[in-house]
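Reading through the structure tokens given below for one structure.
Not every chain of the complex is shown here; the ones you see sit where they belong.
Think of it as A and B in the order they're written, each chain with its own count starting at 1.
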Amino acid sequence: MSTCRYSRLMTDDILAFAQRIFDNQPFSRYLGARLEGVEDGVVRIQLALRPELLQQHGFVHGGVLSYLADNALTFAGGIALGGEALTSEFKINYLRPARGVLLTTRAWPISTSRRQSVCTCEVSCTSEDGESTIVAIAQGTIVTVS
Amino acid sequence: MSTCRYSRLMTDDILAFAQRIFDNQPFSRYLGARLEGVEDGVVRIQLALRPELLQQHGFVHGGVLSYLADNALTFAGGIALGGEALTSEFKINYLRPARGVLLTTRAWPISTSRRQSVCTCEVSCTSEDGESTIVAIAQGTIVTVS
């Protein structure tokens, strides 16, 4: 649904820019999230699971999934807008309990104007067997930082 | 907007039940959140701010606010439903950058049926001067764990 508007060269620059911002987010470092790539406008953020990220039944805490959605939406929107941005609002649906070893979030822009980008996002969970299942979807508005 | 349906005795029991669940959430402990109270169906969760919870500009990371909203909604809904529950979906609007020393989240049920409760939530941030400002609002659906 997203359209590629980025050449390889642009993508490299954008990735470096996004990576610099990501590395300066104490909360992302605290959780252990990593910005893994930006390809054709699709941002990919991953987070290796560990006990601190779970809730009372051993599943991933919803707050971890909402952090991933929020952050992936921000970066997808910021890249589409061509600069620093922040999530103004989003909505998340949890689809099933997440249990496994790795969370992968992909987010991409649906429609971008001068000052805002509406983006969508999927969070998947990879089990120990390497099977990946979608566990949440999100949709939100990202705005430029003035 | 919420209606009190709990006597003092019930509230004590419910608070103990909710506290037990909360204490068994590794992610809530990792962030340092505390279930501070349940009064007339309103759940109050607090989180003292520290550098690990911030984003690249020194404001609270949106993911921290969305964790608080998610978790407060879950507990408000669970208490209204009278048992363990989980957030099925929610939507959050960030209102302004959050900077200060303490986050306080209050969530309460608007409408509860046998299997689900629709709840609403406010997140406020207290500055060093003790001034409190609302920084996010959220609305979501909480369902019973079957």
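The criterion applied here is as follows: contacts are C-beta pairs under 8 Å (C-beta built on N, C-alpha and C of every residue); 3 or more make two chains touch, one makes a residue touch a chain.
Not measured: the values here are computed from a predicted model.
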{"item": "With 2 chains placed, the number the full structure-file assembly comprises", "value": "4"}
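Just so we're on the same page, only the chains that are shown with their structure count from here on.
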{"item": "Rotational angle, Cα trace of chain A fitted to chain B, multiple of 5°", "value": "180"}
{"item": "Inter-chain centre distance, chain A versus chain B - centres from mean C-alpha coordinates, in Å", "value": "23"}
{"item": "Footprint of chain B on chain A - complex, ascending", "value": "21, 24-31, 51-56, 61-64, 66-71, 74, 86-94"}
